[in-house]
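Can you read through this structure? Questions will come right after.
One chain of protein is taken out of this complex; the other chains stay put.
For chain A:
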Amino acid sequence: MTQIEEPPKRSIAEWVTFSIASFILAIIVSLVGYTWLNEKNQPPILSVTKKETIREIDGQFYVPFEVVNSGGDTAESVQIMAELMIDGKVTETGEQQIDFLSSGESEEGAFIFTKNPRQGQLNLRVGSYKLP
């Protein structure tokens, strides 16, 4: 292979890669601009829901849940509490902490009880969160 002295100007190949690069950068910048304009200036709105199926394995009951942040800001240390009421008194409780929940994000997990949640009333709620 012989060495070709390149003139100090850009080749077609370099123009092509430059166009692709500018395209990528333009997309990212415009997406950031888009989120900036559409920023919801509202605090986190957190909700927790029970998922449909409760699994029973070896006498333990797995209750899956999903927590969603439908507000604007990110919530940190989201605390989810579960209380199982049987015959009017709290028999079992559970607690779970989610590190980060940004706007529109959802996380899933499960509480585990030794009593059947279907025999009583199961309350799931978000206990607290802090702002980052």
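Here, contacts are C-beta pairs under 8 Å (C-beta built on N, C-alpha and C of every residue); 3 or more make two chains touch, one makes a residue touch a chain; residues count from 1.
The rule is short, and it goes like this: contacts and distances are computed from a predicted model.
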Listed names "Type-4 uracil-DNA glycosylase", "Type I-B CRISPR-associated protein Cas5", "Carbohydrate ABC transporter permease" or "Putative integral membrane protein TIGR02587", matching UniProt entry of the absent chain: "Putative integral membrane protein TIGR02587"
Contacts of chain A with the absent chain, listed as residue ranges: 1, 3-4, 6, 8, 10-14, 16-18, 20-22, 24-25, 28-29, 31-36, 39, 74, 100, 102-106, 132
